[in-house]
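Pasting a structure here, questions to come.
Below, a portion of the complex is reproduced, with chain positions unchanged.
Lettered A and B in written order, each chain numbered from 1.
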Amino acid sequence: MSVKYDYQRLERLGMPEAILCDGKHAEHLEQLLEELLARPEHPALFTRLHQQVFDTLAPHVATPLDYCRVSNTAILHGVLPQRTGSVAVVTAGTSDLRVAMEASRTLEFTGIPHTLIADVGVAGVWRLLERIDEIRSHDVVIVVAGMDAALASVLGGLVDKCIIGVPTSIGYGVAAGGNTALNAMLASCGQGVTVTNIDNGFGAACAAIRILNAINSQVTT
Amino acid sequence: MSVKYDYQRLERLGMPEAILCDGKHAEHLEQLLEELLARPEHPALFTRLHQQVFDTLAPHVATPLDYCRVSNTAILHGVLPQRTGSVAVVTAGTSDLRVAMEASRTLEFTGIPHTLIADVGVAGVWRLLERIDEIRSHDVVIVVAGMDAALASVLGGLVDKCIIGVPTSIGYGVAAGGNTALNAMLASCGQGVTVTNIDNGFGAACAAIRILNAINSQVTT
């Protein structure tokens, strides 16, 4: 009973299937890796591949992987050709980097230019204002924030482009698990902000790809 | 203590402030209406203006309003100039129309061409497949669905454009209030689907406007 990889998704949706490693048995993962190793024409992205699982993979399947221990992602067979469009990935705090890097790596893998702007949370709103023109210059802004996630609301009032909120599960007490950040983003007074699942940096990057798909189909027609 | 209307928001964000009528005292609402009546150069949109509140407004402020009793929206001083781009508003069932119409009216108000495609829920998946090419032809797809909200997941696998999910509060038992639909959309296996607050058709339309802003700024540069 092996993992069935969807080789047509790239063509169909403009983004490849990523392998979510969480919850998969190590043996199923190794089988899939062996299958993909034999198909170098199919670059592949692995998400939520935790260090302790990565460390148990057999060397012949682990070695070819470009692994990032902050975002727990791995890339196989290089990245896709570069596309037009640009994305800003903005974080409120240092602890949100883990998730922001998942978005960043997904964009890197799919060939999309992007900038990571970290630690501009609203407890120091002037830090954000100093960089607001830079943020505004992108087609899509991904906002990664936990706790009260207030950054999404403030940005929603300052930027007229697409804003995708990614709540993170950092923090403790009522913040633990990320539901407060999720609900605060959904209830955001910054109109037109949309939201992904908690910690889903990959999903935010995919949403950005969908937007760039729309831009590119318009531009080219 | 009157409502402070943000006259600059249209210029700043490409979308005007809408007046959320829920939770506002009738007298505050009437004050604002009088203020706006005197400024015909500022078209205005009112959301969640429930029939029973609308019926109590003084005739001289109510009569000029273009009121829609399905979506509980009102438009004052006509709509904004037409823009380029197109949006599909897709609903799973008849009961989702209330919310879909809020999105539709917001798009109408902001001059954005759009199509309403109703009653294509996945309990009859062939009804959806019959119309999938029509849906794919738009820049942005707004999916309005309650209960299990499975329509968002199925569309996410069939369409490569921007998909914005709007969970609705229809149904009873575990569906009541819309949290099940919200969480199902957030957990959607259709990668890159983003989500608004429950019943927030207005917010989904604003997110679509942000995307069209991005498309247009690219097209014109």
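In the analysis below, a residue touches a chain if its C-beta (ideal position, glycine included) is under 8 Å from a C-beta of that chain, and two chains touch if they have at least 3 such contacts.
Please read all numbers here as calculations on a predicted model, not as lab measurements.
S.K.: So 2 chains are in place, but how many copies does the full assembly in this file really have?
M.R.: Full complex: 8 copies of the single sequence.
Here is the rule we use: only the chains that are shown with their structure count from here on.
S.K.: In their complex, what parts of chain A are in touch with chain B?
M.R.: Residues of chain A touching chain B: 12-15, 17-18, 85, 139-140, 157, 159-164, 182, 186-187, 191-198, 202-211, 213-215, 217-219.
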